[in-house]
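Shown here: the complex without one of its protein chains, the others still in place.
Let's look at subunit A:
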Amino acid sequence: MASLITCPHCGTRPKEEFSIRGAAAPRRPSPAARDEVWHRYVYVRDNPKGRYEEYWHHAAGCRRWLVVDRDNLTHEVFGVTDATDHLTAEAGE
């Protein structure tokens, strides 16, 4: 259990306790948005190499959704925030 993630609620935990749920950047379009916009939201991802924000669900811990800011090449973790706080911070910007 080498990859460690520091959950803001539970502390440092092994990656086995989490399930990775994909990119955190895409925002849900309005229900009235065109099909192309929805298609892009549901299916199209950039799959970057390097620093990247991702949803991690702490399934075996606090069961909160987290946003992990990490480098997917080196697995250096820059920060972990609760998804609610992440959205609040984004809305405040």
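Some notes on this structure:
By definition in this document, a residue touches a chain if its C-beta (ideal position, glycine included) is under 8 Å from a C-beta of that chain, and two chains touch if they have at least 3 such contacts; residues count from 1.
Methods note: contacts and distances are computed from a predicted model.
For the omitted chain of this complex, the UniProt record lists the protein as "Sarcosine oxidase subunit gamma", which is one of "Sigma-54-dependent Fis family transcriptional regulator", "ABC transporter", "Phenolic acid decarboxylase" or "Sarcosine oxidase subunit gamma". Set against the missing chain, the residues A:Ala25, A:Val44, A:Ala60 or A:Leu73 yield one that touches it, A:Ala60.
In the full complex, subunit A makes contact with the omitted chain through residues 1, 9-11, 13-14, 16-17, 58-64, 82.
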